[in-house]
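I have a structure here, written as structure tokens, and I will follow up with some questions on it.
In this view, the complex is presented without one of its protein chains, the others remaining in place.
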Amino acid sequence: MKKTGLSKTTRSNFITYGIVIVLAAIMYILQLTGILSSSMQGFLVPMCIYVIMAVSLNLVVGILGELSLGHAGFMCVGAYTSAIFSKCMESTLTFAPLRFGIAILIGAACAAIFGMLIGIPVLRLKGDYLAIVTLAFGEIIKNICNVINLGLDSEGFHLSLKNSTELGLAEDGMIIIKGAQGISGTPKDSNFLIGVVLVLVTLFVVLNLINSRDGRAIMSIRDNRIAAESIGINITKYKLMVFTISAAFAGVAGALYSHNFATLTATGDKFNYNASIMILVYVVLGGIGNIRGSVIATIILYILPEKLRFLSDYRMLVYAIVLIIVMLYNWSPKMKEYRAIAKAKIKERFGRKKEEKAV
Amino acid sequence: MTNMLEVSNLSISFGGLKAVNDFSMTIKKGQLYGLIGPNGAGKTTVFNLLTGVYKADKGKIILDGKSLLGLNTIEINKAGIARTFQNIRLFKELSVIDNVKVGLHNHHKYSTLEGVLRLPRFFKVEKEMQERAMDLLRVMGLDGEANVIAANLPYGKQRKLEIARALATNPKLLLLDEPAAGMNPNETEELMETIRFVRDRFDMTILLIEHDMRLVGGICEEITVLNFGQVLTQGVTSEVLNDPQVITAYLGE
Partner (left out) sequence: MSFLNYLINGLSLGSVYAIIALGYTMVYGIAKMLNFAHGDIIMVGAYIIFNCMNGLGMPPLVAILAAMALCTVLGIVIEKVAYRPLRNASSSLAVLITAIGVSYLLQNVALLIFGADTKSFSSVVSLEAIKLFDGQLTITGEAIVTIVVCIVIMVGLTLFVNKTKAGQAMQAVSEDKGAAQLMGINVNGTIALTFAIGSALAAVAGALMCSAYPNLTPYSGTMPGIKAFVAAVFGGIGSIPGAMVGGLVIGVIEILGKAYISSQLADAIVFAILVVVLLVKPTGLLGKNIQEKV
């Protein structure tokens, strides 16, 4: 049998899709039979949202090897822009799936534009500096979303950074964004099925990208920028590409988010760097660069605190400790050495047993 | 024979220190050329100038009749220079064959969309890449380790993989920065064979930096000796190596 590297990765990808589909089917059946508690039902769409967020962040952190702490900012852009579209078109475009489809594309496109904007400093910065700039961008986006007032009347859009009465709307006008109170009354177009489909689309694009010519180029930049340059890899192009694609999917997650809740605001912890870091926790615990791991870690870390109520006070504490331990275990040069030795020992013992059996 | 590389009056200084000064050198097509000199003589700096990592203060670099001045590293690679590094720089987390496939990046193309949507062209080009990469690995004797993660290769094979990756970019001129560093005499012997073979098989022009005089004397047809950033002497290997000036430069007064 001819074994190529390609079919192996394809098989691995299908396992990942399979896991998502099976889990979704189980949840769906549980939901239909009424076994799923109502609070858990409320978790289904957010779970899809955070899986998309984690997978798209892993593309930046694990595959490109740069740390982004502003991922929630892109989600915020996607959430706001898609919600604005849906609110404006609610009466004209009544066919919800089409409206939502366009809203998602708009959210993704707008987030992608921001991703590209952020990609520009990325070209000049590395590591810690880059992390702090992405954090800064995320906070800027959040802060701006908090002060925007936007209204629509027969004369078109009105914008104010002060308050909604300054918009000067006509009688027929509608306030779309009301400062820190955000957007309310976005049509509730999200549902679990759409969420799962979007998760699968994200996985399809991200996994196929990684296992292609472009993916190899991106990983070569991660592993050794200077060597990648020496064999003609266009670093600028690929860094921008990764940031843009990753942001676009965060925008998709944002659209899913804004069409799932009655109100959308950028206050509190939803879109700030704490949210970004939470997603980073999912990525790290699932394995940096391991896309399937991101999916599984996100699902588990999302359900666990719900199932283990008594843990909820300690949830963040436990995450923090586990995060530190996982990092030390996976990345410390000494631990790597110990692990290699332990592995060799186990192999040796295992091998000996095999030999004994053979005798 | 025509010239593959003509370097004239190349100079660069770092903070007043002339790292390379008025460096000139001509390499003919198909030649195996050596660049030697004591530590700190500026050999790697010459490589960095040739590959666009540093921009020369003055001087000319002409590759196969085309000026490389002002081009960046990526453009220079596309123009036909590939290199290896003194301190090995592999894509450590990628498999051996993927390292080579990254080298094939600019020669076997399909668009991002074709890749993501897995259109027919993706499969066709990937198959070509797989075959071409395996060919190169076979030449370097690495075909048995195609799916090993590069970081797990033994040292000598890592050096060979770097050469395979450089060859994948289909260069006219191959620069090898201390290819035998850290190798034992047997491995060095084998490497000499490989370098000769690569030259013959791919009709390659090769410039190498090396400290191992046996390797230089054994395979290089001509050499340039660099000392304090300047050309001490250059010419046919056997003559240069017997030059008393060279011996003094290496051993000191």
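A and B are the chain letters, set down in written order, and residue numbers restart from 1 in every chain.
Quick note on the criterion: contacts are C-beta pairs under 8 Å (C-beta built on N, C-alpha and C of every residue); 3 or more make two chains touch, one makes a residue touch a chain.
As the structure is a computational prediction, the values presented were derived from the model and not from experiment.
The hidden chain makes contact, of the residues A:I132, A:L200 or A:L304, with A:I132. Check A:C88, A:M116, A:A180 or A:L304 against the missing chain and you find that the one touching it is A:A180. Residues 61, 65-67, 120-121, 124-125, 127-129, 131-133, 135-137, 139-140, 143-144, 146-147, 161, 180, 226, 273, 277, 280, 284, 288, 313-314, 316-317, 319-321, 323-324, 327-328, 330-335 are the ones on subunit A that touch the missing chain.
We adopt the following convention: only the chains that are shown with their structure count from here on.
Separation between the centroids of subunit A and subunit B, computed from CA atoms only, is 41 Å. If you check the complex, the residues on subunit B that touch subunit A are 51, 53, 73-74, 77-78, 82-83, 85, 89-95, 97-99, 101-103, 105-106, 108-110, 112, 115-118, 122, 125-126, 129-130, 146-147, 165-166, 168-169. Interface of subunit A with subunit B (complex): residues 4-6, 204-205, 208-209, 212-217, 219-220, 222-224, 226-235, 241, 289.
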